Each structure stands twice: as structure tokens, then as C-alpha cells.
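Take this structure, written in C-alpha cells, and hold onto it; I'll ask about it next.
Not every chain of the complex is shown here; the ones you see sit where they belong.
Order as written gives the chain letters A and B; numbering starts at 1 within each chain.
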Amino acid sequence: MDLNFQINKREKLSDQLYGQLLKKIVAGELKEGDKLPSENEIAQAFQVSRPVIREALMRLQADGLIYSRQGAGSFVKARPPEGLIKFTAPSDIAGLLRCFEARLPLEGAIASLAAQRATEEDLKAIESALIKMEDIMNKGAIADKADFDFHMAIANAAGNEFCVSILSTLHTAMRSGMRVALNITKTGSKERLKKVQEEHRTIYDAIAIGDVTAADLAMRYHIQSARTRLMNHQRGA
Amino acid sequence: MDLNFQINKREKLSDQLYGQLLKKIVAGELKEGDKLPSENEIAQAFQVSRPVIREALMRLQADGLIYSRQGAGSFVKARPPEGLIKFTAPSDIAGLLRCFEARLPLEGAIASLAAQRATEEDLKAIESALIKMEDIMNKGAIADKADFDFHMAIANAAGNEFCVSILSTLHTAMRSGMRVALNITKTGSKERLKKVQEEHRTIYDAIAIGDVTAADLAMRYHIQSARTRLMNHQRGA
């Protein structure tokens, strides 16, 4: 296998290594069951330290793409789902996952605040985005705008203008991630479609009854699940 | 309506009020759409302060049993699901919900530790309980023992003997709650059965790949969902 990694001074080393190994799996250079190069081989080819290599491998493992066997090394577990390959450039995947990472604690907290402070009007705006999103999905179209509007309506309900500015900062990245995720959902089974809709409705319900803990949990579970759906076909396919 | 509340010196006032209002809803004395007595009427009949009344009403609202309309008071939203009424004495429901409340942060943390420390052997024990639980459920029986074993196997994998002692302390209450929840699931749709099984499998998967955040989240989402299923028919029925 070609171990000719290119280094880009401005991007984090472990991200670059992650991206390049992912690219090889996506391209089929590394197939299911194939052994990855050893830590030694990677260290020499890429000129990076062990902690950098371990972080990249750990993320590939967390994303369900490789597994490791004690003493024997790491092996390709699965090619990313067709959807991900079809709808995203491999070089964009790591960035897309980091957007989910940043959203997780942030939007959890935003949903908690919304559960404490949402007015009747706020609830109407959230539900209206939710219904629009369900309609568009049921018609087989991509509801990334309505999806973003749903999350933004919750930020508005949090009664904290900084929550709104922060989501605005993430707007482009969130919309990209949503587009990919919704494209994958669209090509999946009907159950998966219903599951995605149910996750959104659970968030709305928790905010509507003012349950702070449930709102935080439902939002974070949704973001974590969306991330998992991107990387991992078997679950909820 | 009879507002003849009985006070029990040893139980928390808001719990007693919660239990007695719940009993009236379960018994059909208060029907869907009926207006609850006003805060003033409750305060006089029960001789308790406003914060006590508000806490009890807030819990009934969080449990999806009542709703409040600005200025007009509180109204019965729904009778608890048949399952809950059939399988639990009304006087036990508040205790059962408090057990879920205590388990939520605790078992979330236990799942995180298990994701960091589970050995191959630990993972086998967790998965074996999971498979047993799925088998029993698929046969239409009540898998409360296997369900508890699943949670206990995770506590064992956390590598902290205090996690094991604490779950042992909660054993009786957890088994009761699981029995009620599984009875309700059994009488529900096939999708709900699959959903309960999937929640458990998501916890196992997160621990198996060593994802600390996902394990915490999956466990807490499961416990929160189980609690919601008890009180709330419409969701995932």
C-alpha cells in the first residue's frame, strides 16, 4: 500500500492522518478485513509521534470504521456508508464530525434554557419548523433549511442572544452536515426516516412541558445519533 | 370533587399531593379535560403551602398527565397508560419515578467508566445479558432479571466496587420498575419492543467501542425514555 502521506502545516496532524486513512478506506485501497499499516510504519511514513497516531486510530475506531485486536494491530471494519461517500468529499468528513462535536454540549445547554424560558410564541415557532421539516421529508426532499430553522428557533427560545450568535457562526457547517445526514436518511429505510422525525419531536415535547433535563438529553442524543448515522450503516439503516 | 386529602407525616408533602392527585386521575374521578381544583382550594383542603402545590403540579405536568393554561388553571391531559394502572398501585408510582430519577446520573457515570475500562470478558457478560433479554422479550415474557443483569454487568465493567454496591442497594426498586416497564412494552406495538431492545444495544455498542460520551448519553437517554414510556402512552406506543 502507498504510505505516501502529505503533510499540511496548518491542519492538526491527527486530523490529517485521520482524513488520509479515511480516504484510503473510502477509495477501497484499504478493504474490509485489511490490516492497517503498523504504528511504526505510519510513524515513519508520516513522520508523526505515537500519540498523534493513536488519536487518529481511536477516532476511526469510534467512527466504527476500524477495530483493533490485541497484539495483532488494526483492521478495516467497514467502508463508510454509500451516502457519506456520495454526498461528502473525504477531506470534508473530519470537519463535519468536528461540527457535531462542538454542537453536542452547546445545543444541549441551549435546549435546557429553552425548556425553562420558552413562551407560547417560541413553542409555535419551534413546532412550525418541525412540521415543515416532516412535510418536506415525507415528500422525499431534503429539509436542511427547516432542520436548521428548528434548531435556531430553539436558540431563540433560550432567551440568550449569544446562543443565537453562536448558531449563526455555525450556520454553514451545520447546513452542510444536515444536508449529508438528510441525504443518507432519504436513501435509508422508512423506519430510519421515522426515527429521525421522532428524535426531533422528542426534543420539542421536552421543551414544551418544560423538562430541563429531558430537553438537554433529547437534544444531545439526537446530535450524537445523527453523527453515528453518518459513519455507521448497520445501526438503524 | 372530594378534596379530602390525608396527610402522612413521614412522606414528603409534595409527593403525597402528587400521589393523591394521580390516584384521582387513575380512578377516573378527574377525567380528561377536567379542571383541577385551584391552588387556593388545594391549599385549604391539604393545608400545604404554594411551593408544595406548585412542585406537585409541575411533576404531574412533566409526567404528561396535566397541562396548565395561563390564568385558567390546570387541566387533566391524559389518564396514565393502562399498563401503568394495571401493573402498579397508584401509591407506588411516585416511588418508582424517584428510582428512575436517582438512576439517571448514576448509571450515566457508570456507563462512562465502563466505556473506559471494560475488558473483553466484561463485554461478553454485558452482551450475554443483552441477548438473553432480547430472547425472553421476543418470546413475549418479562425479562426483568436479564434487564437488571445487563445493568449490573455494566457496573461490574466500571471497575469500581462502589458502583456495584449502589446498584445492589437499588436492586428491589429497579426490578419493580423494570417489571412495570416491560409489562407495558409487552402490551405495546412491535415497534416499541424493537425500540426498547435498540436502546439497550446502543448502550452496549458505545461501551464496546470505548466511546465515553456516547455511553453516558445512551444510558441516560434509555433511563429517561423508560420513565417517559411509563407515564405517557402516545410516545412510541
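What we mean here is this: a contact is a pair of C-beta atoms (placed from the backbone, for glycine too) under 8 Å apart; a residue touches a chain by one contact, two chains touch by 3 or more.
Since the model is a prediction, treat every value here as computed from it, not as a measurement.
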{"item": "Oligomeric state of the whole complex, in copies, if 2 are shown", "value": "4"}
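Keep in mind that, in the parts below, only the chains that are shown with their structure count from here on.
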{"item": "Cα superposition angle of chain A on its copy chain B, in degrees to the nearest 5", "value": "180"}
{"item": "Rounded Å distance, chain A centre to chain B centre (Cα mean)", "value": "29"}
{"item": "Touching residues on chain B, where the partner in the complex is chain A", "value": "58, 61-62, 64, 70, 104, 191, 198, 202, 205, 209-211, 213-214, 217-218, 220-221, 224, 228, 235-236"}
